[in-house]
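In what follows, a single structure is set out as structure tokens and then discussed.
One protein chain omitted, others in place.
Here the chain labels run A, B, C and D in written order, and each chain numbers its own residues starting at 1.
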Amino acid sequence: MDLATIIGFIAALFIIVAVMVMDGGSPLELVSNPAPILLTIGGSLMATFITTNLKTFLLLPKLVIVAIKEKHFGEAEAIETLARMADKARREGLLALEEESKKIKDPFLQKGIMLVVDGVDPSQVKAILETQIHHMEERHAANYGLFNAAGGFAPTFGIIGTVMGLISVLKELDNPAKLAESIAAAFLATLWGLLSSNLIFLPIGAKLKTKDAHESAYRNLLLEGILSLQAGENPRIVREKLQAFLPPAAVAKADAKADSKNTEKGKAPA
Amino acid sequence: MDLATIIGFIAALFIIVAVMVMDGGSPLELVSNPAPILLTIGGSLMATFITTNLKTFLLLPKLVIVAIKEKHFGEAEAIETLARMADKARREGLLALEEESKKIKDPFLQKGIMLVVDGVDPSQVKAILETQIHHMEERHAANYGLFNAAGGFAPTFGIIGTVMGLISVLKELDNPAKLAESIAAAFLATLWGLLSSNLIFLPIGAKLKTKDAHESAYRNLLLEGILSLQAGENPRIVREKLQAFLPPAAVAKADAKADSKNTEKGKAPA
Amino acid sequence: MDLATIIGFIAALFIIVAVMVMDGGSPLELVSNPAPILLTIGGSLMATFITTNLKTFLLLPKLVIVAIKEKHFGEAEAIETLARMADKARREGLLALEEESKKIKDPFLQKGIMLVVDGVDPSQVKAILETQIHHMEERHAANYGLFNAAGGFAPTFGIIGTVMGLISVLKELDNPAKLAESIAAAFLATLWGLLSSNLIFLPIGAKLKTKDAHESAYRNLLLEGILSLQAGENPRIVREKLQAFLPPAAVAKADAKADSKNTEKGKAPA
Amino acid sequence: MDLATIIGFIAALFIIVAVMVMDGGSPLELVSNPAPILLTIGGSLMATFITTNLKTFLLLPKLVIVAIKEKHFGEAEAIETLARMADKARREGLLALEEESKKIKDPFLQKGIMLVVDGVDPSQVKAILETQIHHMEERHAANYGLFNAAGGFAPTFGIIGTVMGLISVLKELDNPAKLAESIAAAFLATLWGLLSSNLIFLPIGAKLKTKDAHESAYRNLLLEGILSLQAGENPRIVREKLQAFLPPAAVAKADAKADSKNTEKGKAPA
Partner (left out) sequence: MDLATIIGFIAALFIIVAVMVMDGGSPLELVSNPAPILLTIGGSLMATFITTNLKTFLLLPKLVIVAIKEKHFGEAEAIETLARMADKARREGLLALEEESKKIKDPFLQKGIMLVVDGVDPSQVKAILETQIHHMEERHAANYGLFNAAGGFAPTFGIIGTVMGLISVLKELDNPAKLAESIAAAFLATLWGLLSSNLIFLPIGAKLKTKDAHESAYRNLLLEGILSLQAGENPRIVREKLQAFLPPAAVAKADAKADSKNTEKGKAPA
């Protein structure tokens, strides 16, 4: 589980409830009337539905889970693996990686190594893997775009709800008691539009975008490593190159780890 | 028919009507007054009309149909066709594709194969097909831009209508009974501006953009395949390269299909 | 005359007037008070004036005429001309185009052909013509940017006018009869800000942008043709290449025309 | 002095004052209360100050002067100078430009010619001058970004002022006479926020951006000319190339001038 998303959402809900109580109201009022919830969440989702197709739209629940679930890419391990394979490839030839490639779990890395083992031309390997990354990014962008679209529609549907409510209110001007209550109900739609947009749709969209950027950087690191390995580059250079993808702190940690590993194996990396 | 667009639109309408009823109003009120509908939809369309020319503007009804109609591109089939042709070209030469090219239904693919068969230089083939894709994208962008423009104008025309209504209202301040009704009528314009923008113009624009992105990706897949085929690449590499355009799930399915087909024909793809 | 701009503007005006009458008001009220018109249109133009220089600002009336006037580029004719010249150049040499170039009316095309005839290096021809297109685009962008700037300022000046009006209103709270009238007058500024922005400034800006995109595409078509011709490419390839700039329907029409012409001349284009 | 900025600002002020008088108010009211002025202009400048550093912030007054001052770049003269130097370089060698370079007033052009005279490699000359242009653009963007930032903050500070004012107003609900006056005062902040943003900050930012675009185009023209000259290109080609940076009208004028000059000197340009 990705704690940030869960904690952030619960803490925000808690703040809303606390402020409602401080204002002398009851948080139950927020959910007492189904109309504004139906209009803002339902309306935004339907407007988003129009912009996409059934298959993509049905991905929404899965995307929410993707946003919540922790995903660990293990850049440091990948750099070690690639540097080790680069070392092996230099000493024993690219074909020696065939055995190794079968044990790789990441399908992208495995495919890349298999293309290298098969003797595919480096420019072709690059083109194939870059196309794969590019289209993964396009698909992800279409996916998180759904949440951004819904987050853009929601406040407007909130306003639509409030205007619809106010129009109804104006017919009861002779009943002041009911009037105030109806105006309050009308504003609930605005509230739900803003809340659903700012606590659900937009943050999930932004979260998915963050995850996509992370995955993209990871795939580019793998691509760079595969190409370096195919070019027969020195494992030390491969490691240097790939560590440039990481923040300085992570590099220091990775170096320490690599050193201890190399010492264990009693062998210098270059 | 593209179910997403139809279902989304009907469901959204249903939600609006349901919320209107829950608010104690009647959905008929929405359409009781023609002025706000004329102003928001008519005004936005006319403001959009100014920005374009008669020919493009008259495309609008056709574009709505494009947005609603399902369009199937069949990437998996195209990959199989291109891999098969690449195989044939390697064994029998590029001229052997002439017969085949006549049976192709997609005019873009057909044109590309015909250029290859005619012995046009690869860089020229690439330039011609890329120009065609680029200008198709430009034309599509101009088209869905019309809906985005209308969707941007509509809420403003809604506000214009409401302000115009409120100005009229202020002349009847001495008639409180009529006053409330007039204010309600004035707000109808805001409502129609928001509804027409968020349920009609913007979603259709976004839908057309989604379709354009899909078609663009498909054309680029064909272009890549045509160039690979002309370069005499191994059919297996051609397939690998083109599958990088697809989501992982589609690749697995395409592979299974290709395998079964090849088994039927009793022949390995490479 | 460009009918779209004229019809669009008149139809939008008609809609505004019709809605005003339906609301029980008189369209004359809109123009009864000069203050809001002066403030929104004058203020926006002056704020735009600050952002530019006298020479560019004085172009405004001319730009309005450019937006209204129909401009025909004749891509199909240009493709025929270029293909014919490519044919001639292949058979009689580039110098044979000198006579032809004098009859060309488009100064851009003429300059390009003259550079080719003068034996200027292809990379130089490309650089010169691309620079010319690029700077034409920059100048056009600066021009339609003026209308977008004015369209951005106008609603704000409308709000400024309304706030100024409301401040004045608050001093007459003891005169309810005058009060309503003054509030109505204050809202006129908002109305004029929105109307001038959405019916004048923004649509003209968008129209000029559309025209610029069209001209830019046309110039790039000419550039591509001139370079192909200089490279001594086959006229059939030249035509194929340039037709990729056009929508499929236009290509079909152009082909039919070219065929009939060629038949008349009794000679195949390649 | 750049008349556009001065005239535009004064005319806009005049319009504001005129509309105030038409509304039956006095323009003095606008400046009667220092609080909204302090809040909107002071607050925006301070929020902008946070985003930058002391050195850049202290440039603000100088930037206002830059925005107001006319700057003449003299593209036509520069093209003549470069074409003349290209002619000399072809006839007498690049070293012959040394004497000439000392008389050049523009430091950018002088530096470029000196690099050429010193025999620096063309790719290095290009890299050095492009870097200089790029970083000039970055610095200018940071500068006019200050005004855009302030222009973005100002309306918000206006709303902050109005909300603060309204909160104070609500404590005096039992004094209707003072109430109206206080509400009017509260709205003054909104007015000042909008006016300072739309008449001062944003137009000056846009003006500086326009000037930067102009200077950038001029520097690129010089760069192109220096490189052409170093490459020993024909002066006629140099002139053709550089004239592609100018609008058609300016080219016609420059040609006429060049012709008359050349006639005086009794010598054709090529």
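General observations
One rule holds for everything that comes next: a contact is a pair of C-beta atoms (placed from the backbone, for glycine too) under 8 Å apart; a residue touches a chain by one contact, two chains touch by 3 or more.
If you're wondering where the values come from, they're calculated on a predicted model, not measured in any experiment.
Contact with the chain not shown here comes from a single listed residue; of D:67, D:89, D:115 or D:251, that residue is D:115. Touching the missing chain, out of A:93, A:122 or A:247, is residue A:247. Contact with the chain not shown here comes from a single listed residue; of D:18, D:60, D:96 or D:128, that residue is D:128. In the full complex, chain A touches the omitted chain through residues 2-5, 7-9, 11-12, 15-16, 18-20, 22-25, 29, 155, 176, 180-181, 183-184, 187-188, 190-191, 194-195, 197-199, 202-204, 206-207, 210, 213, 217, 224, 233, 237, 240-241, 244-248.
Take chain D: the residues that touch the chain left off the picture are 33-36, 38-39, 42-43, 46-54, 57, 107, 115, 120, 124, 127-129, 131-132, 135, 138-139, 142, 149, 153, 156-157, 159-161, 163-168, 170-171, 173, 185-186.
Throughout what follows, only the chains that are shown with their structure count from here on.
Shared contact partners of chain C and chain D do not exist in this assembly.
At the chain A-chain B interface, residue numbers used by both copies make up under half of all numbers present, so the two copies contact each other through mostly different positions. When chain B is laid over chain C using CA atoms, the rotation angle comes to 70 degrees (nearest 5). Chain A and chain D have Cα centroids lying 41 Å from one another.
Here the spacing of chain A and chain B, counted between their Cα centres, is 25 Å. Chain pairs that touch one another, listed by label: A-B, B-C, C-D.
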